[in-house]
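One structure, pasted below without further comment.
The complex appears here without one of its protein chains, the remainder shown in place.
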Amino acid sequence: MIEPGEYTCRVIVQNCLSPGYYLLSLEAPELARGALPGQFVMIRCGDCYDPFLRRPLSIHYVDGEKGEVQFLYQVRGKGTALLAERSAGDKVQLLGPLGRGFSCAEEGKKGVLLGAGVGVAPILYLASSLKKRRWELLILMGARSREGILRPEVYELYGRVAVATEDGSSGWKGSVLGLLKEKLKQFSFDKIFACGPLPVLKGVQQLSIEKGIPAEISLEERMACGVGACLGCTCRGSGGKQLRVCLEGPVFAAEEVIFDG
Amino acid sequence: MIEPGEYTCRVIVQNCLSPGYYLLSLEAPELARGALPGQFVMIRCGDCYDPFLRRPLSIHYVDGEKGEVQFLYQVRGKGTALLAERSAGDKVQLLGPLGRGFSCAEEGKKGVLLGAGVGVAPILYLASSLKKRRWELLILMGARSREGILRPEVYELYGRVAVATEDGSSGWKGSVLGLLKEKLKQFSFDKIFACGPLPVLKGVQQLSIEKGIPAEISLEERMACGVGACLGCTCRGSGGKQLRVCLEGPVFAAEEVIFDG
Amino acid sequence: MVDLSVEIAGIKMKNPVLVASGTFGSGVEYAPVFDVSKLGALVTKGLTLDPCPGNEPPRICETPAGLLNAIGLQNPGVDSFIDDLLPQMLDFGIPVIANIAGRTKKEFIALAERLTNAGVAGLEMNISCPNVKAGGMALGTVPEAAAEIVEAVVQSTDLPVIVKLTPNVTDIVGLARAVADAGAHALSLINTLLGMAIDVEARKPLLGNVTGGLSGPAIRPVAVRAVWEVSQAVDLPIIGMGGICTGRDALEFILAGASAVAVGSAFFHDPLTAVKIIEDLQSYCARNKIEELRCLVGAAWKNQGCKE
Partner (left out) sequence: MVDLSVEIAGIKMKNPVLVASGTFGSGVEYAPVFDVSKLGALVTKGLTLDPCPGNEPPRICETPAGLLNAIGLQNPGVDSFIDDLLPQMLDFGIPVIANIAGRTKKEFIALAERLTNAGVAGLEMNISCPNVKAGGMALGTVPEAAAEIVEAVVQSTDLPVIVKLTPNVTDIVGLARAVADAGAHALSLINTLLGMAIDVEARKPLLGNVTGGLSGPAIRPVAVRAVWEVSQAVDLPIIGMGGICTGRDALEFILAGASAVAVGSAFFHDPLTAVKIIEDLQSYCARNKIEELRCLVGAAWKNQGCKE
């Protein structure tokens, strides 16, 4: 764990994985050495004041030896579209590593890792870190259709991978949450780790309570500062307090937060 | 002369001529066929709302057969800096051709063409057009130093070129206006054409009156619409009326406008 | 086919996309660039009784996501407008709304009278221009003063009277209410925000007029808020404007409560903005199975709506 810093990083390479999905590799030796799974950066996407805010992106993978940090992202709007225009040799500015990541201090446990949509991004680095701590991992990847299942082959390096697609074009047909339920029936796990859209996280929270399996979930909220200064990104904590997703999160123990509605 | 239109043009090539000076070639067949010397375009430099306004650039050269239009520009601020990032294959949007250009209906006269700084940009296309009408041309290029004398070799295709630099690093030492005075002493001309900073244009206006030689000068003013709609770019006409530089100009007969101060 | 038509104070338009006063000349300037007759209506540059030379240059200055202007109501005067420009504008075959800018009540009445049978479809009273000393914003910030002038104009013409309000006030709702009570038939929201910029090398203001009006995307949130507040308080149709650049932006205003929108500064960013917006509105409605765009007016605060 290192303190956050402001860095100007060279793009090593940027690849379009499938339409609208990009893999960006940056030269960022300090980050590569110090960032933890589940942490994120605030990245400046353009050159001017529009967009004005940076965009939060999770650390997808780090290669400490090469000093390389990877991001996996989906083009959603203006910011990510501009980021996708960067190519090898360009410079990008970012602030990081930020937030509290997944806890991976324990050794040799059994874990299920769930990534829904582009929420799989932080799961890769998490999987590689847990693998080093001799965890046995099942990795669930969910998407609308097979095009949304990103880089399954690299995830397979760290555990068994099971895929769910809503249209059934690959793997289990249905939501990845349904797949998780199935797996929880069949196998026992020490812990669940999840990242994805709100409904999926709510489902994971509920399953965690029902089954009594601890879970860690990574939340998203609109962010401005990314360091806990602006109070723009709060969510409701179960203790009644407002929690800053950027600082107290983005990863929370499932029982730490209250989802509305 | 064609009506202005909105075009999305492919960048054929963009070259950095010397630090801060660029030559941009666009595929723009309609413009190449219809634009007149001294006309300009309003070009969108970025992808977003900052900068919000387009930037006026004079037509530097057209190749009607290849359907190619060239711009010669200096990076001054945000807009031109963004434009300089475009490279072959990129698309740029522009509105043009705009404004009233130089008059080149007459045949076989003797003319002196003066371009100060990046004000030489429209002079090339003008020279090539006048040459076709069998004019005998003297082209005066002025800059602070030799690095600012842009593409003298191509200007030489259309007339005799004389250079003035303020630091004397190339050609006559001093202002290009001084060089014009010298030349007016030595030779007789039917007409003066000039483009450059305000003080130079004022000097040309004065010389035109003193020597009784008609002159046409190309003015600059901040522009928003470029088509005469916003009244943002007016200058004082000698008839007392406000003239729109973008529509009634940018080229004016020297006596048409009043310079303050 | 989605029905985009609207009627604002009796002015029928085939779609709700107008131009903002002062940004579109007399339409003739943009005619070579796109088919101007596709617009809902034209709005003239601010007209004064006598010809007006406008302010000293520089008159415009770019700012982040916007621009400052201090044109100062340069125009040939209402008579010359009626003789020379109006016929050309009417040739487009769409309604022409005359934006009028008197310095006094008397001038406003005179302007309204001259225009009454000239062929324009309505009047837009500019009591909100930040770039002139007398009249303009000075008349438009005090509800009582505004009401008095609006009442006088309404009584002196049978044209629909649209009142254009300034956002440079503490209480735009109070202003709108006063103007509504005085008989206005519609409102235009908003004129520019008062701003300025300084040249730090020359150490003096960038605009010849020192201050100017801020427009463009930068001010859109302020404009949407004004429409949202006023439309819930006052029962008049609203023409929304301020930084509209896309169909999405136009919808923000419509959902906030505007019956129509005007494109202004966006023409400088992309001259095809207005036609693109009309297409965007078509496709948004089609995609969301909305048959009449007018059902969306104020939908962000109304619970009910037309059938979808």
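Labels A, B and C are assigned to the chains in the order they are written; within every chain, residues are numbered from 1.
Keep this in mind: a residue touches a chain if its C-beta (ideal position, glycine included) is under 8 Å from a C-beta of that chain, and two chains touch if they have at least 3 such contacts.
The model shown is predicted, which means the values in this text are computed figures rather than measured ones.
Across the entire complex, contacts from the unshown chain go to A, B, C.
The omitted chain makes contact with just one of the residues C:Lys12, C:Lys106 or C:Arg248: C:Arg248.
Interface note: of A:Ala32, A:Ala127 or A:Cys225, the residue touching the hidden chain in the full complex is A:Cys225. Residues 49-50 of chain B touch the missing chain (whole complex, contact as defined above).
Residues of chain A that touch the chain left out of view are 3-6, 44, 49-54, 93, 95, 221-235, 242, 247. Across the interface with the omitted chain, chain C contributes residues 63-66, 68, 141, 168-170, 193-198, 200, 203-205, 210-212, 214, 216-222, 224-225, 228, 243, 248, 251-252, 255-256, 284, 296, 299-300.
Quick note on the criterion: only the chains that are shown with their structure count from here on.
If you sketch which chains touch which, every chain touches every other chain without exception. The chain pair with the larger count of C-beta pairs in contact, out of B-C and A-C, is B-C. Averaging C-alpha coordinates per chain places the centre of chain A 53 Å away from that of chain B. Remark: chain B and chain C have CA centroids separated by 36 Å (rounded to whole angstrom).
With centres set at the average Cα position, the gap from chain A to chain C is 46 Å. Of all residues in chain A, those touching 2 or more other chains are 49-50, listed in ascending order. Along chain C, residues 64-65, 217 each make contact with two or more other chains.
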